[in-house]
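This is the structure I want to talk about, given as structure tokens.
A protein chain is absent from this complex, but the other protein chains hold their places.
On to chain A.
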Amino acid sequence: MRRSAILLVSVVLASAVLFVLLRLLPGDPANALVSVGADATQIEAARRQVGSDLPLFQQFLRFLTDIAKLDFGVSFVSGASVLREIGDRLVVTLPLTLSAFISSIIVAVPVGILAAVRQRTWYGAGISVISQLGIAVPAFWIGILLVTLFAVNLQLVPSGGFPTDGWSAPIDSIEALILPVATITLVMSASLIRYVRSATEEVMSSDYIRTARALGATLTGALVRHGIRNGAVPVISILCIELASTLLGAVVIERVFALPGLGSMLLLGIEQRDYPNVQGVLVVSTMLVLIAGFAADVIQRLVDPRLRGRVSGGAS
């Protein structure tokens, strides 16, 4: 209940901050609608249309009322419903983000544990070096490399874009997401591996593992029985942050792969000073991030009984 209230207040606060920041930018949103050669009447008509002729306070009131009604309005530029467009784009961004997130966990957890357990072997060191490299290399560069290799040269998968009819041809849609998901997975798992490795190392040096081993358990047995649960708590927090940054950071990947997702909608909205679109995307993204934090919190409590007595905590 308390967390739900925090979630609600966070959404409202984030929207208000956003409203102010957007209006601090130089230039008038009506500019997006007029062209060279426009006369004073045309400019005024455009200002009336986007509401930038109203006093700021009135714009703010109007904005808050709409948020309360979950009415994001219509785009200044296209006249299309913002909520509907967000829905259209979420069907690209959510599968992209979630698939990349799940594949990163599948890659990072075993590899990270292996790197910790076998840290003194050549492949333990190799994993550390490669994951460090993965963190250092920008995502768009990895994306371009993958496109050049697998799309342009080998022609195995599409280089970018998303089927024009969305998910009605699921195979095509999945093909379109292979390289973007691979790119995010490579980048995200690189940093996750390091977190998993360090959490595992910490667990390995703990008293309870030493005790378990003294009682005759193998290292693997002790880690599976006692280590994973303990090591998971900090990793879940990191996972939540990674999920949030992937969701918001998808804009770069969406651009490289020409995907019509939430990130590109945000970018276009900012370029066109399309306030309703920008506000809508940010409010929805904030909600998704807060929900992810909420979920991380719940999972942590399930994993670690010691946290259940606490009123609040976790990742958000």
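As a working rule, a contact is a pair of C-beta atoms (placed from the backbone, for glycine too) under 8 Å apart; a residue touches a chain by one contact, two chains touch by 3 or more; residues count from 1.
Just so it is clear, contacts and distances are computed from a predicted model.
Per its UniProt entry, the chain excluded from the display bears the name "ABC transporter substrate-binding protein", taken from "Succinate dehydrogenase", "Acyl carrier protein", "Dihydroorotase" or "ABC transporter substrate-binding protein". Check A:Leu8, A:Val152 or A:Ala169 against the missing chain and you find that the one touching it is A:Val152. For the chain missing from the display, the contacting residue among A:Leu7, A:Leu54 or A:Ile144 is A:Ile144, taking the whole complex into account.
When the omitted chain is restored, the residue from A:Val117, A:Ile142 or A:Met265 that touches it is A:Met265. In the full complex, chain A makes contact with the omitted chain through residues 25-28, 31-39, 41-43, 45-46, 77-80, 85, 88-89, 144, 147, 151-152, 155, 158-162, 164-166, 255-258, 260-261, 264-265, 267-268, 271-273.
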